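With one protein chain held back, the other chains of the complex are shown just where they sit.
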Amino acid sequence: MSDQTDRLVRNPATAADLELFRQVEECLYTAVISDSLDELGYRNQALREFIRPLSPDDRFVGWARTFSYVDIYHIPPNPYAMEIDAIDSILPGEVVVVSTAGSLQNAPWGELLSTAARARGARGAVIDGLVRDVRKIQELEFPVFARGIKPVDSKGRGTIIDYNVPIECAGARVSPGDLVFADYDGVITVPAEVLPNVIQLAMEKVEKENGSRAELLQGAYLKDVFAKYGVL
Amino acid sequence: MSDQTDRLVRNPATAADLELFRQVEECLYTAVISDSLDELGYRNQALREFIRPLSPDDRFVGWARTFSYVDIYHIPPNPYAMEIDAIDSILPGEVVVVSTAGSLQNAPWGELLSTAARARGARGAVIDGLVRDVRKIQELEFPVFARGIKPVDSKGRGTIIDYNVPIECAGARVSPGDLVFADYDGVITVPAEVLPNVIQLAMEKVEKENGSRAELLQGAYLKDVFAKYGVL
Amino acid sequence: MSDQTDRLVRNPATAADLELFRQVEECLYTAVISDSLDELGYRNQALREFIRPLSPDDRFVGWARTFSYVDIYHIPPNPYAMEIDAIDSILPGEVVVVSTAGSLQNAPWGELLSTAARARGARGAVIDGLVRDVRKIQELEFPVFARGIKPVDSKGRGTIIDYNVPIECAGARVSPGDLVFADYDGVITVPAEVLPNVIQLAMEKVEKENGSRAELLQGAYLKDVFAKYGVL
Amino acid sequence: MSDQTDRLVRNPATAADLELFRQVEECLYTAVISDSLDELGYRNQALREFIRPLSPDDRFVGWARTFSYVDIYHIPPNPYAMEIDAIDSILPGEVVVVSTAGSLQNAPWGELLSTAARARGARGAVIDGLVRDVRKIQELEFPVFARGIKPVDSKGRGTIIDYNVPIECAGARVSPGDLVFADYDGVITVPAEVLPNVIQLAMEKVEKENGSRAELLQGAYLKDVFAKYGVL
Amino acid sequence: MSDQTDRLVRNPATAADLELFRQVEECLYTAVISDSLDELGYRNQALREFIRPLSPDDRFVGWARTFSYVDIYHIPPNPYAMEIDAIDSILPGEVVVVSTAGSLQNAPWGELLSTAARARGARGAVIDGLVRDVRKIQELEFPVFARGIKPVDSKGRGTIIDYNVPIECAGARVSPGDLVFADYDGVITVPAEVLPNVIQLAMEKVEKENGSRAELLQGAYLKDVFAKYGVL
Partner (left out) sequence: MSDQTDRLVRNPATAADLELFRQVEECLYTAVISDSLDELGYRNQALREFIRPLSPDDRFVGWARTFSYVDIYHIPPNPYAMEIDAIDSILPGEVVVVSTAGSLQNAPWGELLSTAARARGARGAVIDGLVRDVRKIQELEFPVFARGIKPVDSKGRGTIIDYNVPIECAGARVSPGDLVFADYDGVITVPAEVLPNVIQLAMEKVEKENGSRAELLQGAYLKDVFAKYGVL
């Protein structure tokens, strides 16, 4: 429904993007990103608790490419055209973020889409809905976070209605081009306009937490540690 | 409540049954069975996403033996008579499929019933409800799919009201004698009247998916692969 | 809100306590404790099925120290004072039991509180709510049972309103000083006044189950085993 | 499932019963009964908020006759025998209390059962489930409290499994012979063993509330009124 | 998304249609229609219990014109074009049936659409979602059944994605051209292919119920009445 020209003006990840992704994955974690977003007044950027990784070590960072699915109750003519466009135009450095209005009827993601997305350079996927072919996705080592698992196809159960538009995914607003970061604690989405600030605050907070942790491990009382480092 | 004679007219698995089970377990998976059922117009045969295996490698195929439990709020006289009959009359090649009206109060399944069912030849169990003794069930290597885990007994919490009758289990209708197939993607139930057609369609679809997967892994675009194989 | 004097009259675990904990952990399991409580008329002592261990081998026994959190929608002045008191006054042999009115907005527990609680002698924690820093909690080997995982801080999302008062945690009433026992089947809370009876009944029931299990494993019919041992 | 002899040992309402019903209906209301039950330690006697009267003036008092229904997924042989017995044996002074395990699939109550129950002397009905024929039930002036309305028959959707046994109805335990009282604020069930105490406490509390109300209506501050009457 | 030509091939109600509507409204009710559909094996034609009339006397019969809405999280360009087409092409004798995937965020229906639909000849509307302007809709005397009431606009909250396609509305499948009948007991949808059979069966059942009711009102026992008329 959105204008096609508008929807596609995006670019593959640059070397600077890749360096940023490396830094986030190696030095940061979703919890410290969440605290930094809180400090800047962005308090609803973490996805709901029901989005979990398919494999315990799944973890990724990238730019959001959003897909919006809805449930349907008939098989429309030419059902796959827009979905194929959406997948084939994925750019290196992107992560697929799928909304389904919380559908527990449709499993819009599986092995073939994982394989195709990875071939285009996708770094992972978040599905606010069901997925299938989980064993095979795990073998691909393509990281996927999802709401649940069910062995059903999307044909006649759901359809994509738009892509690269703002969506609601598991309780948070995700816009194309947000930085999406997923680790074992969950998934967080960082709007582009605050990204540099968020990274800087997070780096600073990691240091304080390191001090606090070290003292607590040695048996210090929380009262004293909090007085010294100001983090909890 | 159903007529006892009617309820028990079933037979142990034959050699042909065992060969069919082997073929399904080795060559097929629940997702491709689901797609084949869809094609034949049977679109609600997969159980809901909240039914998950107790162990990640749990997997089984067999004929459905259904049990229907309901919640109760008192301890009836002679509470175990029908449950004992239901378990002791299980036939080799069957799988136990338990409905509880979605009870989160009662855990009707545990180690002792798993042990007794396995002794009679059961190949696995699906419980649309809670289970307990999970560590010991895992040690038995008896595959069980369930809705959740809680350490409570069924006495005074639930009772079996019938067995070998049609039930609703996790959103799907399961009838005695359906082929029930469970793997990591979930559980699917195949009505006896379409079983041969389903197996044949599934075998054909597996082949197409193999071709499609191979090309996507080599970096092909989804558009071209879909044009060639017609599967997604 | 409760009277501070009253709230703190508790003692560190004695040698007898530690011996009791060892006995429960080694010889018993939550399911047999639940059955013994049932027999004594305490039928609602198991927490709901959505409380699960962060690591599959998490398991603990100890005296309940309760914390009561509620959701908030502003940042109160001096938000951490009571929480710090509650943590720093934990006694050796206690387990932290947190209620949040089932909040899915607030993650009141994470790595720093786990570290601080362990430093005071806590043996584990049950959170009827969300937690974060899960990988680091797993590395600490501090056993935590929780409702879910989300990377958000409690600041401006929730606040402790009292501790060492009766709470409702995942559907069960937990009072300070209850014996709380958690294993893979879930969490059960034993009121102090029935603890000796419960332990004795549980020991007896374990023996009967051992006999019943042995015969079922050898292929006996459930009818005969139930007639002999009277347990199911 | 319960023993038939046991189930039917009940008696029609006596003149003393009718005088009690009149007194409760004229002088008391469910809220003051609830407070009196609280004082005696019976704190879970009010049905959940989703049970509402079909007509705003519906109101009744009587002895509980319980019916227990469950959902089914086939049409059993001779489906109505127990339901007909249950209805035809209703005694004057009873109220029908129906549990369905919270079914939103089955509407077990409608015009014909209302008519038949009234013919036997029933004073009203509470259905923890759906009902139909609502306009005609309203015309009968037979008071019915229910969870919702849907125009479907029970045949093949639900079946009675027992009657005159303890049930759970909308979150409260109801036993045969409890006094059930329903007015616009909801439904409350009073166990027989505390009935005289409850009535006496309620009568006393009504008086205090009358004093408190009178002063508040004249503009008194709550602080002063509470100091004087001790009720809120 | 469906083909426009296909979607619009419908006709205004004929004189025969109007006669049918009159007959249904005057002689029948949703419950007896539901029973007749059951008898023909169409067992899921009644909408869920949460769809209620805005005014207690709301009642209508007509041919289904379906609208399918979904939630959105941005304001698309030209958001009203398809909605205006859908409304302006309503034909005399139709009833609007709106699905929203159960949205509690969007209120897609209000006074202006009610007025416009009535101007085109619509006989009523069923909204599986929220509505607003309820007082003004009541003044119009345009009958509307809905899931709830909230004073929010659809702009930026939801959008129509198709119309005159099969939808799921409150748990039932509704196809364009179904006969939709709504009264105080709820809403039922009759597929065109069974309509004549359903009407005939319903007429016959009404007669039996009249006999049964008359005898029960005179105090007959249910057992005897059921033996005579075979309806319950």
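Here the chain labels run A, B, C, D and E in written order, and each chain numbers its own residues starting at 1.
As a working rule, a residue touches a chain if its C-beta (ideal position, glycine included) is under 8 Å from a C-beta of that chain, and two chains touch if they have at least 3 such contacts.
Predicted model, so just to flag it, every value in this text is computed and none were measured.
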Contact list for the unshown chain, restricted to visible chains: C, D, E
Option from E:E19, E:D88 or E:D224 whose C-beta touches the chain left out: E:D88
Contact with the hidden chain (one of C:E39, C:D71 or C:D85): C:D71
Among E:C27, E:L112, E:A192 or E:A214, the residue in touch with the chain that has been omitted: E:L112
Sole residue of E:C27, E:I149, E:A192 or E:L217 that reaches the chain not shown, by the stated touch rule: E:I149
Residues in chain D touching the chain absent from view: 29-31, 33-35, 38, 43, 46-50, 52, 183-186, 188, 209, 212-213, 216-217, 219-223, 225-226, 231-232
Residues of chain C in contact with the chain not shown: 1-3, 68, 70-74, 76-77, 101, 103, 159, 161, 165-168, 173
Touching residues on chain E - with respect to the absent chain: 80, 83-85, 87-88, 104, 110-113, 115-116, 119, 130, 132-135, 147-153, 155-156
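Methods note: only the chains that are shown with their structure count from here on.
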Contacts common to chain A and chain E (chain labels): none
Distance from chain D to chain A - Cα centre to Cα centre, in angstrom: 51
Numbers and ranges of chain B residues touching at least 2 other chains: none
Pairwise touch network: line, ring, star, complete, or other: other
Every chain pair meeting the contact rule: A-B, A-C, A-E, B-C, B-D, D-E
